[in-house]
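Working notes for the structure below.
Every protein chain except one is present and positioned as in the full complex.
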C-alpha cells in the first residue's frame, strides 16, 4: 500500500501533468482528483493523453480528500488558501499556486490583489538549505514556473558574490500551457502559432518571488508567449562584480550534486525541447564580449520542473523518499 | 545485473527514443550505442534531451556489440541485414528498419530496390498469434510507423469479415521526425511549419507491408507530412460487407486485452498529441452517413508505438518479460 | 471615387482577411465594417495586423450599410439571411456563410438545422458557366472552404466522365482559422500545436455542397484539424471509369485559362504553405499504382481562395471588374 495522493484542480494543465507523474510514481497511489465544472467527468475525457486511467473527477471539496496522505493543490492563484485551511495538519500539502510563496504581504497585494495567506516553506530544493526545510514541512509552496527557470540561473551567482544584485535584466519566453487552459481569444491556436507576444511588460507577478528567492534587488523582467505548448527559456543578464568571473564554473559547482539541474558542456546552450516532459533544468553561462555582462540561459519544461515535476520533487522530500523518485530526468525529443 | 542492451544507429530519432526508453527500463542495462559519422561523440551532444546519460557513441561494428544480449537495429533501410548476419544467433535482434518485414521478395525489390534479405518474425504483437511468435523468436522485424497505425485500424475488421479487403483508402499524416534526421531542404523548419505536404503519392513503400499484415488486397495510401515533430494520424476507410456493421464493437473486442491499444469511448476521436511519448495507439470508428463507408481513425506516436516503443514491446516478449515493462501508456500533453 | 464596400462580421478571421484585401483593392473604398460584441472598437484593436487602418467597428445593423454598393457578409451560419433580406436589391451582396449555398432545403435542414433561406448564385467562378452567372447576379453565395478545395479537384474529372461519381473518398485537413475565432478549449494553442485531430467524422456539413457542385453522388469526407493557422489540403480519391485515364491532363485543360487555379508541373505536389495569403489553388493528380484509384490533391489558403479571396473574386465579376483585381496570386512563404 503506497502513499495515498490526491490532486485538487486536476482538470488544468498542471493538474494533468501531476496525474501523469503520479500514475508513474512507484510509491504513490492516486486516490482522488477534483475539479470544479468538470467534476463528474472521467479523467480521460478531460485529459485524452490519460486514456486508461480509470478515475472520475470529484468536486473540489474537503470530503473528496479525506483519504489522502498527500494533496497537490493546482488551483488558480488565490483559491488554495481556504481549502488548505480545512485540511488536517498531518496531511502533506504542496501548493502549485502562488498563495503561499511570498514572505512580503505587501508584494502579494500589489501583484495579486487581496490579502496574503502567509508564507509556507518555499519549494525549490536546489536552494541552499531548502532540501532540509522542505523535508521538515507539511506545507510547501512550489515555485512559479518563470521563477524556477530564473532563480536557478541567478541565485548561485548572487550567493557567490560574483554578480551585482541591483542590475538584473531577464527576458523569458514560455510555451502557451503556462497561460493555462481557460479558453481566451488571445490563446487560440490561430493566434499563437507563428507568433511571439510579450505581455505584462514592466510588471509581472513573478518579480517579487524571484527577488525573494534569488537575492536580486532590482529586476527587469519581460515575459513573452512563444508558439509551443511547453517550455520556458529564461535569458538572465547581470553585471560581474569584478574581472575574471567565470559564471559557468560557479553554476557547475553549485549544482554538482543536483539530480535535475544540468550545467551543459561549454559551448552547448540550453533549449527548451530538450527538457520536454522531464523535471530537468539545463543551464549555460558566458560573459558578453561587447558589454561584459554575464549572460545565463536556463531551459525547463514549465509543466515539469516549472510545476508538476517540481511539486512531486518536493513531495518526495516531505515523505522521506529519494528526491528523484518517479521523476524523469530525460526529455522527450524531438 | 540486467539484460545487456545495445542500440545500433543511435544518432537518429528512433535511436534517441530507444535510448530514452532503455534508460528508463527496469530490466535493461544500456551497454553500447553506435553511430556512423557521430561515433566518438557523447550521446548528450547528439541528443541534448539525454543530458546526464554518460555514454560515448561507438562506431557501428560487431565488436561494439560483443557484450550485448539484445540489440536494436535502427539503421536506414537496407543496412541492417549485413550487420545482423554477423551477430550470434542467441543474441536477440529487433530491427526497426524495413529489411526483414516483407515475405514477398518482389514487393521488396519494387518498393525498396535491391535484393530482399528475407523475412523475420513480424513484430506487431497485437496481431492474432503474434505475441507467441515473437516470444519464440530471436529475430524480430518491428512494424513500420504508418503500418502500425493503419494495420491496427484495419486488420480486425478484415479478419472479422465485416469490411471489404479490396477497397481500402488510407490518408495518413505524420510528424516530421518520421522523415528522419538527415538535413534535407524540404524538411527545414521554415518549410514544414505552417505546411501540409503530401509525398510519395500513389506509391509508398508501406503499402505491401500493410497489405501483408492486414489482409487488405487493394490499398490506396497517401502520406502527408504535417507541421509537428511527432505523431501519425491514419484515416482508414473501407466498405462494409453487409448492413448493420458496428466497426467500433469489432475493434473493441479485438483489443479488449491489449495494454497499448485503446478504442476510445463513443464520440471521442483519436488525436496525435494524446499519444506523444507513449506506446499507445488510440482508435475510433464509425459508419459514414452519406457514403456508408466504414471510417477508422488511429493515432500513435511515430517514434513510440511506431518505432522505439514497439521495438521494446517486442523485446520484452522475446525475453519473457511482461509486455509493458518500461513502456509508458500515457502521453505527454499538452 | 471607388466602389463603396462594407464588411458585416468584420471581427472574425474571414472578416479580417476581407478588410486586408479591400484595403489593397484599387477600386474599393471601405466605408463600413460591423461587428456584434466588438462594435465600438477600432479595427486595429481587433485585428492588430491592420494597424494603420483607421476605422471603428459599427454595430451590425442595416443603417451601418446604407452607403454601401457592395456588402460582404461574414457571419456565422444562419445569421446572414435576415440581414440580407433587409438590404436593397441593387446592393451587391456576397455571403461567405452557408445560408444560401444549397439548392436542397432538406440537406440544409439535416446538416445545419432550421429552415433553409433558399439558394443564391453559387460563387465558384471556375465551374463551367459560373462566371457569367455570377456577373449577372446581385446575390452570390461564396463557396465553403473545404468545398472549394475539394470541388476544384473533383469536378472536372466527373464532368469529363473519367471518374466514378459514386465512389469518392476525401480526407481534408485545415488550419485552425477555419474553426473560427470563438474561444473554445479545444482550439487553444496548447491543444492544437503538435496535434492532428479529426472531427465531425462521418457527417460534415460540406458534404451536400460538394456533391451539389461537383456532381459526386456518394462522398466520404473526413476533416482533420491541423497545427497551423491557415491552409487546406484536400486529398481526393475516386475510381477511373476506364483504363488510361490521365487525371492531370483533364485538370490542366479545365483550368488552362483560370488565373488562380494552377495544375502543378508533373511530380510537384501541392502544399498549403505555398498558397498562404493568396487566392490561388494548387492541384496535382496521379493514378495509384497499387489500387488504381485516381488521387487528386489540392491546396488553398482557407481564408484566401477558401473565403475572403473567393468572395472578392466573385465581387469583381459582379461589378464588371477584371476577375483578379486586387487579389494576390503568389503566396507568402516560407
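Letters A, B and C mark the chains as written, and numbering starts fresh at 1 in each.
The rule we apply is simple: a contact is a pair of C-beta atoms (placed from the backbone, for glycine too) under 8 Å apart; a residue touches a chain by one contact, two chains touch by 3 or more.
Please read these numbers as outputs of a predicted model, since none were measured by experiment.
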Among C:45, C:66, C:91 or C:319, exactly one should touch the missing chain; which is it? C:45
Among B:80, B:176 or B:284, residue touching the chain not depicted: B:176
Check each of A:16, A:229 or A:309 against the chain that is not shown and name the one that touches it. A:229
Using the definition of touch stated at the top, determine which of C:39, C:53, C:183 or C:319 touches the missing chain. C:53
The listed residue (A:237, A:278 or A:316) that touches the chain absent from the view is A:237
Contacts of chain B with the absent chain, listed as residue ranges: 13, 175-177, 179, 181, 183-185, 187-194, 227-229
Could you list which residues of chain A touch the chain missing from the display? 168-169, 171, 173, 175, 188, 190-191, 193-199, 201-203, 207, 211, 218-222, 224, 226-231, 233, 235, 237, 269-273, 276, 284, 286-293, 295, 297, 299, 334
Mind pulling the chain C residues that touch the left-out chain? 13, 16, 20, 23-24, 42, 44-45, 47-53, 176-177, 193-194, 229-230, 262, 264-265, 268, 271, 273-278, 280, 282, 328-334
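Here is the rule we go by: only the chains that are shown with their structure count from here on.
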So which chain is farthest from chain B, going by the mean of the CA atoms in each chain? C
Need the CA-centroid distance for the pair chain A / chain C, whole Å please. 44
Chain A: which residues touch two or more other chains? 13, 176-177, 193-194, 229
